[in-house]
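What follows is an incomplete set of chains from the complex, kept in their original frame.
By letter and in written order, the chains are A and B; residue numbering begins at 1 in each of them.
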């Protein structure tokens, strides 16, 4: 039995609490929040769970093996480092930290102490995203592009831009699904409210191969869109997370190239482009709650001393891109190299 | 009666011929194409219309007041200049020319000879785009962003990239609809076929105000998408050209800002963001064929010595952006300034 404490009972904390409560192998020991009224809610719903507004108390509690951190991102680093130093395994909300430097130090600390450090990239545990990874590994051929749109109205945040709030999802999915890691990023965007961070942004991700990725995020759209296109040389995927049942559609469409290029006037080699239009199919997807799967895996990793799918390095890679994109956005889309990305295991 | 010759009877020429045939005030005199079999088709369908494979003959024909040019873009400049120099009014397909320098010389030649020079930006004559302009002028408030997606499978072109083929539509619509002109452009993209131009591209357009524009074009998408979002401070538009009837949806949605900003910790001023979610409506749109409206207007402009909605300057502005975007794409999205844009009346 792994004893767990959840820190932060705001927007996402209740989901962690509910799921840990039902995760086999986990025992929910306590919930920590600075707000008394949030703790009162916990007490009513889970009378058997301890409540506290003192994080140090959580760290001292010998029943607590692991700490799940669901506070605002600015506090992730401090809380996670304290937990690791107290010998606790850590699951931290995304984005993992406020800077890549913080994230790197968290990874190093966990490695040094042989503790599990997991990042709550919830999407990578959904049936849809796991199916996409499967398809990218086997079926799509060479991956040509990854294009994602994640827009809706609100919820404006005051401390971080729409990149940190929405693009973080796409970056965590890409990190899991794509066979390659980006080498550079550029971003454009705009704040339409004086003194506030950007509410609309476009990210370009560059790779060493011909793969190209693009993310559009927007807090000020009249409609909600959650659509990703992945183009491959053999097949193409449309992932629409708002579809109630067929979230993933696989198209047997593409171009075919004539192997015997033609001489054509001045241009010596010109490929003949043909089109292939075959069936579409929507694979049946596992509909189990992603967070439940993730928490079981977190507990398993602690018990077996294994690495989670979304580990500290995955969290670090995502934060590094968020950071670089933020920098690029401030300079009208200057390309920012992601030098060390390949070295983050 | 304005005598008209159509030059080029390939993909688009037949639409020009069919519409000029039915345009009051126009008399379709002749069709010119280098391919005998295309001319034979004209003769069967329009026995009363002259056919010729000699452009000079068209220029010499005193019955011809105006020439409509629907050849590949590379030939536009040469043919249009000859026609203007022969004293003919000109309607030229989009993109107007292969370079902004060519386009500028066409504009100057037409101005010098007081001839009408129109560019076939067909979309600006649709009911949907005209309604958008109306809404942008009165109803949307400050325009925050213009975001367009125009993707589908094929038709790959060998001489120009997807920018010149697809983004030209969006740029011509933006030029007509938006209250401002861009001051710089950047573009990223990729060719996935060796030796061919880019088949996927993303354009960013920068303005002096907080307006931001973005265009995504792709020849290699599994689904066809034609969607534009325009966000304003008062209302927002979704324009989906594939919707059979409700192409334009106007959302009474947005944010409201508290005029009395709060002191909030270190941050001295922080606006309170509220959300407004009202009705949506889809205005009834004029469904008359855009090309028919455009050609009547072209004839009217010749008769009244007026300037068409999409004149040579509009064509020049669009070509200048295409050119700059192409340059930017080759340099991984370097921002290219559009210095003279504001001076193009």
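Here, a residue touches a chain if its C-beta (ideal position, glycine included) is under 8 Å from a C-beta of that chain, and two chains touch if they have at least 3 such contacts.
Please read all numbers here as calculations on a predicted model, not as lab measurements.
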{"item": "Identical protein chains in the complete assembly, only 2 of which are shown", "value": "4"}
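Following the convention adopted for this analysis, only the chains that are shown with their structure count from here on.
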{"item": "Distance from the mean Cα position of chain B to that of chain A, given in whole angstrom", "value": "38"}
{"item": "Residue ranges of chain B touching chain A (in the complex, touch as defined)", "value": "144-145, 147, 149, 151, 153-154, 156, 158, 184, 186, 188-196, 200, 202, 204, 206, 210, 212, 214, 216, 218, 220-223, 229, 231, 233, 236-238, 249, 251, 253-255, 257, 261, 264, 267, 269-271, 273, 275, 277, 280, 332-333, 335"}
